[in-house]
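One structure is given below, represented as structure tokens, and several questions about it will come after.
With one protein chain withheld, the remaining protein chains of the complex are depicted in position.
Labels run A and B following the written order; every chain starts at residue 1.
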Amino acid sequence: MDTCIEKIRAIGADLLAKGEVEIIIGFSDGSIPMAARPVAVSSRDDMEKLVFNSTCGLNLANYVSKNSLSGKGAKIAVVAKGCDARNLVTHMVENQISRDQIYIIGVPCTGMVDKRKIASMFEDEITKFAEEGDTLIIESALKKLTVKKTDVLRHNCQVCTHPNPPVFDVMAAEPVAEQTLDQPFADVDNIAAMDPEARWAYFQELTQNCIRCYACRNACPLCYCPTCFVDESSPQWVGKGQNQTDVTTFHFLRAFHCAGRCTDCGACVEACPMGINVREFTRKLNKDALELFGWEAGLDLEKRPPLDVYSPDDPNDFIK
Amino acid sequence: MNFITIDKNDWAAGIDQLKKTYLVFGPVQDENGCQIKPLAPDVQPEMGAPATVMSPKSVLFPQTEKILTATLDESSKDHHIMKPVDKNDTPRAVLGIRPYDAKAVQLVKLNFDNPDYKDPYWCDAYDITTFVGVGVNRPGPCDFSTSAGCGPFSEQGLDVLMADLDDRYLAKVLTPKGEAWAAACGFDTPADTAESQTLFDILQKEAEKQINTAISTDNLAQKTILDLYEAPFWDDVAFSCINCGTCTFVCPTCWCFDIQDETKHQTAVRFRNWDSCMSPLFTHHASGHNPRESKIHRVRQRFMHKLKYFLDKYDQGIMCVGCGRCVASCPVNIDIREVCNLMNDYQKDK
Partner (left out) sequence: MENPYMPYPVRIDNIEVATEDKSLKTFTFVFLNPGDEEKFAYKAGQFAELSIPGVGEIPIGIASSPVEKGFVKFTVFRTGVVTTHLHNMKKGDIMGIRGPLGNWYPWEKLENKNVVIIGGGFAFTTLRSSIVYMLDPANRSKFKNIDVVYGARSPGMLLYREELFEWEKREDINMHITVDGTDDPEWKYHKGFVPQVVEQNAPAADKDTYAIVCGPPIMIKFTQPALTKLGYQDNQIIMSLENRMKCGIGMCGRCNIGKELVCKDGPVFTLEEINQTPKEY
């Protein structure tokens, strides 16, 4: 996947030279192994900062909804893998940005690595991470491992069916093959099969380490509300402490706010410092959106999201 | 100050004995990594664990802590009169922390225990807590403690510093609290002072050699607050920030908190929660005005507080011990080492 970076830089340089965009939002190398840092590049000299690799797991659409730059009418290019592009489309569908404001440099994606999974293969801290094609070479003070990237993909990348941006202005490489899955929501089915008490216990345990830093929310491109419901003080919807009810309320409500909008980009999980698989909440809603409305978010600029429109033949089996 | 040696075969029994008189905290491994937690009766601390995601600050400063309570029942004589909550004054021992976390407690103490006010919750907890650290034989890539006024074998703030010598611990007992801890565990095999100190010195040197990142702080004191505040680099520093509070929550020296009231039936409870300067609500006036309304303000506040305001206010160095937790946990890789060096190197254009 690292082969397309030269192409991305060339496209970026060309866009700046022609004055088509003022900044390019992409990833740069982080200061520690397996870290990537979102960066805004506005000069040709800085173009070398741009990188793209299997650690670029955040979603850059997050930087064009809440970014102060977007308010100024500047045209922005975004380096977008499949899910970033789908969230840009979602922004457009939700009138957060306009299509002509954004230049999408599409990157076909072969998946992002699960950094926690890799860290768990070591007893001490990782000191080096390198990527050669499909092979990862990872070192700590105690050992060196060579791992196949496909063995350490994030779960959302394992089940991804849209690695290529559905909407783009230019592609930085040839599209990659897209998979179809017989059972795209096996994880959700497993949870659904639990009896209610076990399911409740499962979710309580899932969030027991939550510190309410809201990294999941803040990393999510969907969470652009000017005041989040957890921050509202009059009325105050949710308590501010570590009470399990309040913690659970936050996660449940946030997930519901993402219903029919979530692209399963995994940025929430990537950002969580406590390793909570926040996707366990949103995945169920993605499954419902697909099964009840045939809907996957961010694929089409023209279609309205299912919760945005009423149709007389909307499924209503829940009314008993 | 004296040295004792603890055979690792005797360790678990000593800790079990300690639990009879102390509330014992230590690193516990779960699927989300390692955390400092109160140890259940049948759990032993994971002494050789990697750096914990969260610091042990919650031992003295829980993320949510009840501070006052009152009854709202008007038939009660003392209705609407706030009273302190009952406290657990069982002595606490925190085992297996890294030395920088004990140094951090000393920095936080400047805030909670000062000539004007003493925070009774933090101070009482501090008074009954014994810190037992383990020297870090293999510091990780985010550790820059040696250049942050600390180090892998720093003794600051510790009651006992232990060295892990594979089959045994060599413990340097630094304070009367440390002596009481050793006695409570039944650890009493003396070790030769000169020999032990030599061993510590060797281990310290070995560990410090492995730390290959550093910050420079030598110029920070002489710069003015306004020059640093108005420096041009803050836009770039803040660009990637998503304003989550991760850095502040994992930080051992971040002490900011919020006070909240809640009621349940006829009982009012006032409690405090960790708060974060990354949150816009932190400074939001009831009028709607917010003096730190943009993320640039908030990112700048965090670094200015740690690296300049604190330094100027207390003259006790920077409010950072170099643990690297914020570097490791930041979802967008904002690195305090880079920011500190930017600040230290900054020259205002004349």
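Note that in this section a residue touches a chain if its C-beta (ideal position, glycine included) is under 8 Å from a C-beta of that chain, and two chains touch if they have at least 3 such contacts.
Here the structure is a predicted model, which is why all the values come from computation and not from measurement.
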item	value
Contact with the hidden chain (one of B:Lys8, B:His80 or B:Lys205)	B:His80
Touch with the omitted chain, as defined above, among B:Lys57, B:Lys172 or B:Arg292	B:Arg292
Which residue of B:Asp159, B:Asp275 or B:Asp335 touches the chain not shown here	B:Asp275
Where the unshown chain meets subunit A, residue by residue	233-234, 236
Where the missing chain touches subunit B, by residue	67-68, 70, 72, 79-82, 84, 111-112, 114, 116-120, 123-124, 224-226, 229, 255-263, 268-270, 272, 275, 277, 282-287, 289, 291-292, 297, 301, 304-305, 308-310, 312-313
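We take it that only the chains that are shown with their structure count from here on.
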item	value
Inter-centroid spacing, subunit B versus subunit A (mean Cα positions, whole Å)	31
Complex contact set, residues of subunit A against subunit B	30-33, 35-40, 58, 62-63, 68, 116, 119, 123-127, 141-142, 209, 211, 213-215, 217-219, 231, 233, 239-243, 270-271, 273-276
Subunit B to subunit A touching residues, read off their complex	30-33, 35, 50-51, 53-54, 63-64, 138, 140-142, 210, 239-240, 242-246, 248-250, 258, 260, 262, 271, 273-274, 276, 279-281, 294, 327-329, 331-335, 337-338
